[in-house]
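A single protein chain has been removed from this complex, and every other one stays in its place.
Showing chain A:
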Amino acid sequence: MATTSSFSKGCFVFKAKPESSGKSPRKKTKKSSNLLHRSNGDLNASSLFGKCDKSSMEIRQDSYKKIWMSTKKKSEDIISDSHKQLLHDVSQFVSENADIGQSSIPTALVALGVNLPDHAAFFSLLDSTLNAHVSPFVAMLNSKECPSLKNMVLKAIQKLTSCDLADDDAEKDEEADEIVPVKPSSKIKTFANLATWYSNVVIKTPLIIILQDLESFSTQQLQDFVLLCREYRVRNKLPIQFIMGIATTVTLQQQLHHRTSVCLATKSFQSRPSIVLLNHLIEQLFMNSSVLKLGPRLMQLLLDGFLYHDLSLSSFLMRVHLIIMQHYITLPVSSLCCSMSELIDRIKKLSAADLDLYRQVPSFMKFIENNRSKVSLLTDDKEFRSFLQKSLEDLNSYSKDFSLSCRILHCLSDGMPDALFGKSLREVYINFLIGAESEDWDRFIQLLNISTSYELQSRIQAALTTLKESDVSSALSDFSTSLVLFSEELKRLEQAPDTDTATSPKSPNVFVPKGKKLDKFELKAQLLASAKQARPTSKFDEIKSEFVSWLNSHLARQLKSPTTILFHEVFYAGSQVQSSWDIVPWIRRQVQPVPRVAISKALSDPASYLGCNCCSSNGQGSQILSTMPDLCIVYKLHTECGRLINLYDWMLSFNAIQQKDKDDENEEIEPIIQARFIRAVAQLQLLGFIQSSKRKTDHVARLTWGV
């Protein structure tokens, strides 16, 4: 292929050959999938058994596609569902203010939160909703396409009228005669034109202008636009309405001059915070019988990225996409990561080599280590197959029970002080996925122990309702029965006011003995004695302790992290596996890419990348070795300087390092050293560490600080 460096241009085009472009899409995919297979072929060729199984790769690829498509669809549904109320409110507001009675422009201010990338999804939903229910005349503007007022007006008018054209096309089939001839939209360039155009429109629905990112428009431009619209609204009876998207909490009054803001009749709407959506998403995607789930480390990683970085659902979903992809591609044992209905079939299809891969799964190895008697599983393929099937089915039902148990626990611990396992269901789930600390559990039990009968009753009721909502699987059906039992017992207790409590308060009042003054020590002794006195156990206490012991035995068992179960690696992405199968570091780099750090690290410690012995600094970060690449030496020298660097001195020290071995101490600099130095400094400039400076002759300015 031709070279791509030139002194006269920076763009080079290579057009696809015509024969391939004819049926390009199909051919391309074929080609690349071939490539994929080739990698798989190689990968298997290197295995000892030498059996090439393209089928495994194909299966994995298919499952990846299937899982991702379903995840995508589900998440889209969830997001559109969650916006439903807001969309309804906004469109209702628009249709309510459809008449042009008032002079001020009806404006819906929609506060959407700082997660800018997610706004696009909302606005496209809004657009379609408005189109369908309120008015076909919707113009969606964002600040990027409207650098000036002129552009803004043109864009708005173009979009308003083009909506109509598109609409006309649709209507033409139905009511072709009634169509009023409309001017070609290209000629409509001013509001005056728009007014005449609108007078010819049959259905007088409002003209809706959506400003997606209010904060990004310049104030002056926005004011002019608003005044302009208002002018035409009043004079030409154009029913213009605004919908403005707000990311921060900036009030309109701050953004606009009073003169302008009085032209707007605003009403604020608030979308649900994205964290609520995320909780919902995680519950729906990973807790409800999905095939692939996230392991604790990945879950934590994604959450960190979401909570501490962008709060954006779309980025979250992109990462989920990457995870699903990596799981199926990197993990050879992912071929069984499928729904239970397909499992038996797939296990049958596994080859001996595939089975060996499953035998390498760490959790299985651990299992064998602990159960010597099952050692025959390593050799007997048939036995292993059935074992595999059973374990995977067990795992599946276990993880179902696990998420349900999390729900129950969430209900039981809801509103407790300290929010032991987290406030939201998502937090509870993740806490137990990671493996909750036993201290928390103990404290939870303690808190339950001191709760009142009413509290306990309401908690159990809440748990029961969640159980009822979700379809109860067989393993947890006894859960609900025991919960019902407890609740009924408590009810009975309430209805029959206990008799034994009436007898108990007979105990002598130790605190205020009549006629006798206690000194400090006596009081203390008495208090201690009374504390030691066994309190009479009431009926309620009995039930409570029964309940607690039930929790300790039954629920706790279900809340063991699924990542302790056999073969969890198959279904839980990012579980601990062999280092080359481990996708977590890779995903971590996607969530938190560190370009700057990578450069700094390579410069300060080249051995970490090059892997050579000559440059390893043995922990002494500042050491400069003559064997290091020139760029690294120059960089390290420059970190010792302040804001300005003298080029001559810099070059001398570079020379000194290069000439360290030689004895002659002349300050003469060889041309080759000079050239190398020049090259390295130019590269450092390209990287952005230094800049030319006019403050002193032959000096450069350092642009970074610290190391």
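FYI, contacts are C-beta pairs under 8 Å (C-beta built on N, C-alpha and C of every residue); 3 or more make two chains touch, one makes a residue touch a chain; residues count from 1.
As a convention for this text, contacts and distances are computed from a predicted model.
Asks: Looking at UniProt, which of "Elongator complex protein 4", "Origin recognition complex subunit 2", "Immediate early response 3-interacting protein 1" or "Very-long-chain (3R)-3-hydroxyacyl-CoA dehydratase" names the chain that isn't shown?
Replies: "Origin recognition complex subunit 2"
Asks: Return the single residue from A:Lys189, A:His257, A:Arg359 or A:Arg443 that touches the missing chain.
Replies: The missing chain is touched by A:Arg359.
Asks: Identify the residue among A:Gln254, A:Ser341, A:Gln495 or A:Ser553 that touches the chain left out of the display.
Replies: A:Ser553
Asks: Out of A:Lys9, A:Lys348, A:Lys382 or A:Lys532, which is the one that touches the chain we can't see?
Replies: Hidden-chain contact among the options goes to A:Lys9.
Asks: Of the residues A:Val375, A:Ala419, A:Val484 or A:Ala525, I need the one that contacts the missing chain.
Replies: A:Val375
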